[in-house]
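For this view, one protein chain was removed and the others were kept in their places.
Letters A and B mark the chains as written, and numbering starts fresh at 1 in each.
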Amino acid sequence: MQQLPITLRINGRAYSMDVDVRTSLLELLRGLGFTSVKEGCGVGECGACTVLVDGVAVDSCLYLAVWADKRAIRTVEGECADGRLSPVQEAYIEEGAVQCGFCTPGLVMTTTSFLEQRENTPLTREEIARGHAGNLCRCTGYQTIIRAVQRAADKQRRSGRR
Amino acid sequence: MSVGTAVIRKDARAKVTGKARYTDDQSMAGMLVARYVRSPVAHGLVREIDTSAALALPGVEAVFTYEHVPTTLFATAGHPYSLDPDHRDVADRLLLTGHVRYQGDEVAIVVARDELTAKRAAALVRVEYDELPVCTTPEAALAHGAPAIHEGGNILERTELTFGPPVAEAMEAADLQLDGHYNTPVVLHCHLENHTAFAYMDDNDHIVIVSSTQIPHICRRIVGQALDMEWSRIRVIKPHIGGGFGNKQDVVLEPMVAFLTLQLGGVPVRITLDREECLVATRTRHSQQVTVRAGLKRDGTITGIEMDITSNTGAYASHGHSIPMAAGSKFRHLYPRTAIRFTATTHYANIPAAGAMRAYGSPQLFFGLECLLDDAARSLGVDPVELRLHNVARAGEITTPDGGTRYAVAIARCLEQGRDAIGWQRKKKELQNQDGPVRRGLGVAAFSYGSGTYPACVEIAGCRLVLNQDGSVHMQIGATEIGQGSDTALAQMAARTLGIDYDRIHVVSQQDTDVTPFDTGAYASRQTYVAAPAVHEAAERLRQKILAACSGLTGTPARELELAEGRIIRAGEPAEEIMSLGELALSEYYHKERGGQLVAEVSAKTVTNAPSFGCTFVDLAVDIELCQVTIHKIINVHDAGRIIHPLSAAGQVHGGMAMAIGMALFEELLIDPAGGRICNGNLLDYKVPTCTDIPELDCAFVEEPDPTSPYGNKSLGEPPIISPAPAIRNGILDATGVAINELPMTPKLLFREFRKAGLLPG
Partner (left out) sequence: MFAMENYHRATDLNDAVRALAAHPEARVLAGGTDVLIRLREGDGAFAHLVDINGLDELRQIDMDTSGTIRIGALATCTRIIEHEIIRSHLPVIAASLATIGGPQIRNIATMGGNICNGAVSADSACALLILDTELVIQGPAGERTVPILGFHTGPGRTILRRDEILKYFLFRPGQYRGIGAAYCKYAMRSAMDIATIGCGAALRMEGDIITSLKLAFTVAAPTPVRCPRTEEAAAGRRLDEETLALLAGIVEDDVQPRTSWRAERDFRMHIIRTLVQRVTREAANQQGGN
């Protein structure tokens, strides 16, 4: 099957390759070792494969790898710089929002994008819930996830860090 | 003092950074993938099967059909082996079958070099069926002349339990007798990680299986049985696992991947179910019909309860009759002064096989019981909380089997605390005489559960502690971390008993049956309760070995030494530090003549089973016209003994409550009774609640340490799912006066019931 050349950045590093047009971004990333990107359904219902494409959260299972050409991809592996967790990652730990952990990478990326788009705006529970409705979690009942989002927002406000 | 504090979970950093490796995150060069060929019909016999087109597809390595697999029937339920042949699980499975029993049953399997090829090849296997009549419901399956789904007929088992005085007399003594009939649906686990496993051989005699399983040691035994191999020749490795909720307390893929690698010369072969397969072709929660009859005195005393459960186990037995029986033996602790007669029937049907799911039959049973008690409270004019307070277990009423120890019981305090938290008395007054399309209501329900399976099954756990050269300790446990936080809780326990920092305990999270101490796994809310004695004893022994070694080195009598915060000190005022644990360890490892690696290993059997309790209170509104329920406030209060890790404990409660809200209002697998077609076997149509569907969840604990655990703890993983559904139902009853006796209480069902009750035109 047809291969197309693409160049992209993943967590800040440049990649160039030829990809089979049938490949999903999920498969491409996992094949490169970004195994935080989990397949939970393959049809965009669960959000476990959420990554950021140019800052926008997408289900990588429903995104062709060739669409990632010239784009910047972020996965949860890249959110921990020099061994320092991002405020979102820290907040997930501190609020106990991590249980089985399978939905966690996708949720952390959804929260990351959600907060980057709403810097310094007050958040209601309803807004947070709507902003995370594309990620299923069967362990937490979402209670600690919502708290983690609130905590991460507080951290970001305090530190002024993106 | 690590026990009782919310230390950082052992696996938290790995999970938020994506480093935690699950089964599918490990790949091996040359790994093949396998895909099942599934039956589109719900009941039938394969007349003809043609694999030639599939085999001809480039990239296909092999195709096996039901004609190629061993003919030994095996049982899949994740129970410990039983020495009593009568107590063993029903062996009714083959690796593949020519007699398909539900839509999705497995007749063949293709092995290919990549997933797309495997998928294409599976579609190319041509199968023709002689269809048989389909029974999906108890009425159809138990009807005279119903087609036999398995040899021996459709009834798996029928049993009776009685507790307390004779029920007939107790019913006679009642002022009110009331009965109710309740239905619960097929519910799915929907763990985020689908079932997946791979197997390979690294010599000619042993098979290695890597699997997302809750029960590695049980899995080893069942694979050995299914393939007729010595159990020790099977090695099961359990990496991080993305949720199980009971669905991975069953052996689903492992015998097949083991069979395939054995057939293909030991090359690695993987099966990863896709979401749709995982929803319908693994296990489900049993749909049950619960009939309850209760006798009550005018003051609210429950004199007797008669309960009859019909449990639909679907196409294969799996956990089968254990489900209603386990629930039937646990609920008596809630109302121990009541005479009880419990009967249950489990039957086959042409629907997906039901197995273990969080709280193992108790959510169904308590839905019936706690709904009926609310109906009774209304009939008697007694407040439903008062009715429960009047009847629930009191301190000292429940003892160990030998009568020697009284378990902790704090359910009454849970009810009182929940009542206050929801504002029961005040709101009850405010909510009188409502009309209009939107009405508020309050609901309550209570439950009891166990901590493990004893005396039905053996309760065994193992712990090995090794002092490292740097003074830290590696902990190996058979207990499996499945997200519930057992690694963390057990490390907290070990740290406390040893006298070292929690951070100095390294947990080997991955179980490997070749090296991990034996434990049957994560199920029955047993893990921290059953592993605690092993951990406690191993930590105590290692502590003594450390002190003895220090004594040998320094000449100070061991009885004068203590281990505290990783340092060995001589007791007294002031205490004198003798040496750090690291210094002692180096000496023990590397002194040329004396010492050695300090290790303590304990395998312990638990012969107690502490009852745990709790309740749910809910404040909700019903929009009668839109047939929708909105939960304003919901709280679970638990009597789970001493809480080891408050954050994880709350997490277990939240998760259980959300799953219960799903069961109450959203979730059911719909199966067409005419042909057994599954209507909604995907995540769009099977309605797992999203973040927007779950309200704020509250929880609280009444901490009464249980004397049968060295750390005072008892079960918490499963119980939170039991009482929310009946509490919500009772809240709807309070709001509208309409008793809904079926789950899930979707808008469609509410529409039907509200219309029947005259609340809606029709």
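In the analysis below, a residue touches a chain if its C-beta (ideal position, glycine included) is under 8 Å from a C-beta of that chain, and two chains touch if they have at least 3 such contacts.
Computed from a predicted model, the values in this text were never measured in an experiment.
For the chain excluded from display, the touched partners among the shown chains of the whole complex are A, B.
From the options B:T159, B:Q469, B:Q597 or B:T692, the residue with contact to the unseen chain in the full assembly is B:T692. In the complete complex, the residue from B:K15, B:H79, B:R120 or B:H638 that touches the missing chain is B:R120.
Between the chain not shown and the residues B:R298, B:R426, B:R594 or B:K748, the one that touches is B:K748. The chain not shown here touches chain B at positions 114-116, 119-120, 123, 625-627, 666, 670, 672, 679-680, 684-685, 687, 689-693, 746-748, 751-752, 760, 762. For chain A, the list of residues touching the undisplayed chain reads 1-2, 4, 20-24, 27, 42-45, 47, 50, 56-59, 62-64, 66-67, 110, 114, 130-135.
The rule we apply is simple: only the chains that are shown with their structure count from here on.
Within the complex formed with chain A, the residues of chain B that make contact are 6, 8-9, 11-22, 24-25, 116, 189-194, 240-243, 245, 274-275, 482-485, 647-648, 650-651, 654-659, 661, 682-684, 688, 690-692, 694, 696-697.
Against chain B, in their complex, chain A makes its touches with residues 22, 34-43, 45-46, 48, 75-77, 79-80, 85, 89, 92-93, 95-96, 98-105, 108, 125-126, 128-130, 132-146.
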